[in-house]
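A single protein chain has been omitted; all remaining protein chains appear in their positions.
Chains: A and B, in written order; residue numbering restarts at 1 for each.
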Amino acid sequence: MNEFFQQLISGTAVGCVYALVALGFVLIYKATDVVNFAHGEVMMIGAFLGLTFIDTLHFPYWLGVIAAVACMTVFGALLNRFLLRPLAGQGILSVIVVTLGLSILLRAFASVMWGPETFPLETPFSRKVVRIADLVLSQEHVAIIVLTVLLVAALYAFFRYSRLGIAMQATSENQLAAYYVGIPVNRVHSMIWALGAAIAGIAGIMLAPISFVQVNMGYVGLKAFPAAVLGGFGSIPGAIVGGIIIGVVESMAVLYLPEGFNNVAAYLLLLIVLMVRPQGLFGVQTKRRV
Amino acid sequence: MHFPMKTSYRDDLHLFKDRSSVVLYLFLFAFLIALPFVTGDYVQSQVTFVFINGMVAMGMMLLVGHTGQISLGHAAFFAVGAYTSTVLEIRGIPFLPAFAAAGALSAIIGLIIGLPALRLKGIYLAMATLAFSFIVEEVIVRWSSVTKGNRGMTVPDASIFGFKVSSVTHVYYLSGVVFWLVVLVIINILRSRTGRALGALRDSDVAAESMGINLAMFKTAAFAISAAITGLAGALYAHKLAYISPEQFGIMLSVEFLMIIIVGGLGSLHGAVFGSIFFIVLPQIIVTVKAYLPQKVAELPVLDSATFGVLVILFVLFEPRGLNGYWVRFKAYLSLYPFYRRGMFRRSRIGSADLIKH
Partner (left out) sequence: MALFTVKDLAIHFGGIRAVDGVSFEVEQGSVFTIIGPNGAGKTTIFNLVSRINDPTAGTITFNGQDITRIPANKVAKLGIARTFQNIELFDNASVLQNMMVGRHIHIGTNLFSEIFRLPSVTRAEIESRRRVEEIIEFLRLQAYRDSPVGSLPYGVRKMVELGRALAAEPRMLLLDEPSSGLNIEETDNIGMWIKDIRDMLGITVLMVEHDMRLVGAVSDRVMALNYGRLLAIGTAGEVQRDPAVISAYLGN
């Protein structure tokens, strides 16, 4: 039974990372119609930046995190300005190919900057445990879950109450209408990219103690697709719930299914959802008008 | 200037547009047949890889370029073809039946993955095929009683009616023959009812349906044909490398296939072949250029993939019609000389990544 709960918590923790990557991914998709196949790599860059600030430059942990996230916002905005905005109006395939090309580039960039090795990232939670009754949980896992909850609450407040958050929602809902009421759509898009990249950066730094910092950690980002689709592709709460479900299903597959299933559980789930309920758990289906 | 004279509808149906293109292709065939007599193993191997990639690219082109269905899973069909033929030939089955089985099994799997394609479009389909590709890779790793798992398998020489296809030159001719047969098959499909139906459902599915086109049937058919051709290419690839293992068929391979057709120019078979040539020639160019680069840059292991990534992005942004766009304009320049003007093709969207809207 304990084993079950420990797997549940570690699965939820990993799921939180998926959820955050999926959240940024959905945020960007909803607002700008860009399906960012490089979002996992954006996350990887965030993790490496965290590593640079904390390990190489010896920043205190939290200051390092803040510095890395600040860099990520700039990075996200630059990506939008110089790579994605010129693509506006082009077909879905152009976007897919450009973001795939970007993912290759970012991996190449990271392996040049930081090398192909795997790096551990020491955190204030490393090698500590939380005891609840006779349950022994890794503090890192618990910290991830707590941080995710705080972050999601902050984002909720941001979208609900701040002017910028509401402008972002309006742009996602209807670009043209947002433009007509005086929202600077291009600038808001850049900010959404900045926000998405920042969240991915946080996810990358959170993932670092679990999977180490390395060039290929961006493949985790591919799990954001099943998470986003499960949640209805376009629904932000859906992306969060979807991410956590994927994380938990994977960790349960380790316990209860033959070896190998944990690697593909997310993708099996994706195929099943697409076949049975393509609109996801939270979405609605629409038909093109003629 | 040059105008072909046509006097009957039959003239419009010929494989070649006019006599000059017949001559051009005859020269090309003569060149390809003569190649092993004038070059060594290295060049032949590179051209063999162009044939193999070219087949996959044409299969992709039929599905992505002509039907508008995006696939990020073609590495899986490639793997199924490679493993099917290898597993059968290890058990003593001759090449031709094993080769046919590779195509058939890939087609069947293509049909299965084509089923969700009926309800999915654009990005959803890309994700479904991506997921499918991961699953196939995992199956190959885990099903080690048949596939030998991560250790990989040595591929026996192909045996055709007792003749052993053993040397580089043999594989070159075998791949060449299959390549040109595939070209013929795809052209024949594209210039008849099926090909027109595929293009129609890409451009407007409602209108296609109102003209009596069964969307479900043609979408799955496109998947099956594309998968079969990719599977055949996979079988040749196994024989070319003589050794296969799961990591050769990872997700990056699917991405490369997609990029080949984008660089080549979407919606044209010429583009598929140009893209494949480009993909094989690019590393050679990089090797040559390396000599002139600062040593620090030249030693980077990621130079090839990074260059390809950059080029793909540049193509989409600045030349969405791909290499084929240059070719079309070059031909127009020759035939219209001296009347060619810049910007004559600005309004044509054919062959651009913009082709797929939904």
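By our rule, contacts are C-beta pairs under 8 Å (C-beta built on N, C-alpha and C of every residue); 3 or more make two chains touch, one makes a residue touch a chain.
Just so it is clear, the model here is predicted, and its values are computed rather than measured.
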Of B:P156, B:P246, B:G267 or B:P320, which residue touches the hidden chain? B:G267
Just name the one of B:V185, B:L241, B:L317 or B:A332 that touches the chain not displayed here. B:V185
Of B:V146, B:V206, B:V289 or B:L314, which one is in contact with the hidden chain? B:V206
Considering the whole complex rather than only what is displayed, give the residues of chain B touching the chain that is not shown. 9-10, 12-13, 185, 188-189, 192-197, 199-200, 202-204, 206-215, 221, 225, 267, 347-350, 355
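What we mean here is this: only the chains that are shown with their structure count from here on.
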Suppose each chain is reduced to the average of its Cα coordinates; what separation in Å results between chain A and chain B? 33
Show me the residue ranges of chain A that touch chain B in the complex, using the header's touch definition. 35, 83, 86-87, 90-94, 96-98, 100-105, 107-109, 111-112, 116, 222, 225-226, 229, 233, 259-260, 263-264, 266-268, 270-271, 274-275, 278, 288, 290
Footprint of chain A on chain B - complex, ascending: 64, 70, 72, 115-116, 119-120, 122-124, 126-128, 130-132, 134-135, 138, 141-142, 206, 251, 255, 258-259, 262, 266, 300-302, 305-306, 308-310, 312-313, 316-317, 320, 353-358
